[in-house]
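With one protein chain withheld, the remaining protein chains of the complex are depicted in position.
Let's look at chain A:
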Amino acid sequence: MAQPLAFVLDVPETPGDQGCESSPQDDESEVHHSFCQLIQEQSQWAAEEGLELQQREPAPGAWGAPDDSHQALLGPEVAPAHSTATLRILASMPSRTIGRSRGAVISQYYNRTVRLRRRSSRPLLGEMSRSARPSLRLYDLELDPAAGEEEEKLNLLVKELQGLSVAQRDHMLRGMPVNLAEKRCLRDKSQTLRGMRRGQQHRGGVCSCCSRLGYACVLASHSLGLVLLSGLHALAPWRFALKQIGGQFGSSVLSYFLFLKTLLVFNALLLLLLLAFIVGPQAAFPQGPVPTAFMGLELLTGGGGFAHTVMYYGYYSNATLNQPCAPQPNGSQCTPRAGSLPYNMPLAYLFTVGAAAFITCITLVYSMSHSFGESYRVGSTSGVHAITAFCSWDYKVTQKWASRLQHDNIRTRLKELLAAWQLQQEPRSMCGRLRQVAVLVLVWLLCLGTTLGCAAAVHVFSEVMLESPVAAGQEAALLALPLVVCLLHLAAPYLYRGLAALERHGSPVLEVYMAIFRNLVLKMAILGVLCYHWLGRRVAALRDQCWEDFVGQELYRFVVMDFIFALLDTLFGELVWRFISEKKLKRRRKPEFDIARNVLDLIYGQTLIWLGVLFSPLLPAIQIIKLLLLFYVKKTSLLANCQAPRRPWLASHMSTLFLTLLCFPSFLGAAVFLSYVVWQVKPSSTCGPFRTLDSMYEAGRLWVRQLETAGSSVSWLSWLYQHLVEDTVFIFLVSALLLAVIYLNIQVVKGQRKVICLLKEQISNVTRIMRGIWIRWWHRHATAGLAICRALPAGTGSPRGGDSSPRQDTWRVLGRAAPCGYRQSLRIFAILEVAFGLPPAGGTHVGTRTLLSALIL
């Protein structure tokens, strides 16, 4: 098995111990100069080699020692030393240094020398099988003269590590491709030397034992932190369940469950804030009428027993809690009781909801941008074949049947890619293209029409519900609207799927994107109609009653109905369908787990929660219970009834897409709705913390005015409020700044793309030039070698024994020295054979075969 020869042009990663840090861009003129130098050196060397060969020719006995010929033709080990500038330029070419740091270069070199050393210095004891006998390896190390070199490299690496901070050192150690034992040794060495240095500094002082103690404390706390971290990792919920799912279904289905976990975290955060600042204080000061008796129906309708509790907006008081005194007639503030903390409920309500929305926004945007940074790269859309070949096998999958499915999926994917490529090769007629565009437009029109139809149906039904008021005992009738909406959400996606079967897209990923987009538009349209219905019509209809309570209860009903339909869908869509397809239709395939539809359902559910958090502060608790139950139900159904989807699923792209969808239409829509309610809608005058105000925002404004009159210590707050929030110039300035930053980022990305193209061009130019030089040199030697071969006797034995002759050895060496790939070498040899008229018989034929076999290996 041939090692690639270290040609003078194929410079191994010379560690940067030549002290260079200059980037290739700075040395453009030097590049040109060094290339000229290289060409001159090559021609000189070729001339020398030619002379050398001609010298040896008259002494055929000398060819009995193939090593000499090897040496003469191998060259690089005895090559004249090239200028450091040349080597430096070549070593720092982008193709050699992308993603490499100095330490990694050194460590790779170290690793490679260790392996080469181990391989090369193994004692030749006949057919010794490569075993890990420690005694023999020890023997290697002791007899090896290169061990000293290895020690030197190790010290270099340790020195490199000491120059870094602790975090950087850990990061570099983690990224080094050496094994764990050596990493541990390196870390200990770089730590102890540092510790020793510190010890040396404090030697002879009282501080020496203190510093040692401090050092020991630091180490102990570090290890304690590590233990806690590993304990936390073990406590991570559902670790085994996620492993099971990933092992049987792969990363694609796992992404749904990870998304569910993310939503759980968001809701937990929201609930914590609301419990601490709104629900808790109000629950500690109960007020209002005693709630009615609990009947079973409340769980579905949200009214009845739940109506006058902390669950809804109407229960919250509009006064300051813990300060039970009437305001004095002369307008002064009433003094609080001794030892109590007054709690202004309206203000707390407004600020908590605002803070919760703000924190959710920041968290969402941060996780979205983090995920985006992980999953999108400049130029990431090309290279689909390479990515399928190398990145599509999911190592998580453990079950045999699951990996068989993966094999099938990958095979199907590759066949589809080839088919798509072949289709592209065929020129498509104008007629066919027009037809495809027409079908696309038609299908989109039909889908949009369906969406509008559904929205209109919801609108009409809600108007009907408004017209016919519900009697006190018939609260179950209130469930009609959520039922209709959920039915539409269930039926319309099947219609879209049917319509999408008419289209014929080139790429299956585009189909998935289209399906997601259509479903999303449907959900957002229906939610928009519902928001209009609540804010526009219900508020007007329930003028004297508590409309906020009603809206809160409506949203509760929607959430519960959504959950019931999710359960029914799992039951009928997966379990019953599996029975039908196995028993009746006799198909071996289980139903597929539809990831896109399930994730969109989760996003829709979360939007409902965000819409309703103002009217029902305990809604996130309902969502947490719902998500927990949904996890277990979906997991059980998945393991029992489903199989992984056959379509390719770019898990990380899709995760980013779902987070984006969660942020933009979902959260943004909810934020717009909440902002409108807070700013523009008049709160009801009979219930809730804002019952005497014109808008909910008024509470904040009143408070700021109170601060102004209160004292000068907090007047800066009112100044801030007046000039930053009320005044719109500031907001315009901030928006303009944001737009400028976004524009700059876009330009930077464009520039990076251009740089990548230029670098790619540079790489291929350099390789072409180098190969041109090398091929010319090699041709010259090949012709010289061929001439020698013709002069040599064919098939004579050599001192090496076996069936290798000097001629074949020459061929072998020439083959190894070939600078180009397998196919080009075949072509070149064919040409040379024809050119020199070498008969395909005897030693030469065997030589060619040996040569080709050497090339393959």
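The rule we apply is simple: contacts are C-beta pairs under 8 Å (C-beta built on N, C-alpha and C of every residue); 3 or more make two chains touch, one makes a residue touch a chain; residues count from 1.
Note that contacts and distances are computed from a predicted model.
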Looking at UniProt, which of "Calcium and integrin-binding family member 3", "Insulin-induced gene protein", "Proteasome subunit beta" or "Geranylgeranyl transferase type-2 subunit alpha" names the chain that isn't shown? "Calcium and integrin-binding family member 3"
Taking the entire complex into account, which one of A:L350, A:L364, A:L481 or A:L650 touches the absent chain? A:L650
From A:K415, A:R589, A:R705 or A:R753, residue that would touch the chain that is not displayed: A:K415
Out of A:K189, A:K396, A:H459 or A:R497, only one touches the absent chain, namely A:K396
With the missing chain put back, one of A:H385, A:R504 or A:K754 would touch it. Which one? A:H385
If the hidden chain were put back, which residues of chain A would touch it? 1-4, 95-96, 98-99, 104, 118, 129-132, 171, 174-177, 179-181, 240, 242-244, 246-247, 251, 374-377, 379-380, 382-387, 389-401, 403-404, 407, 410-411, 414-415, 417-418, 421, 650-653, 760, 763-764, 766-768, 771, 820-824, 856-857
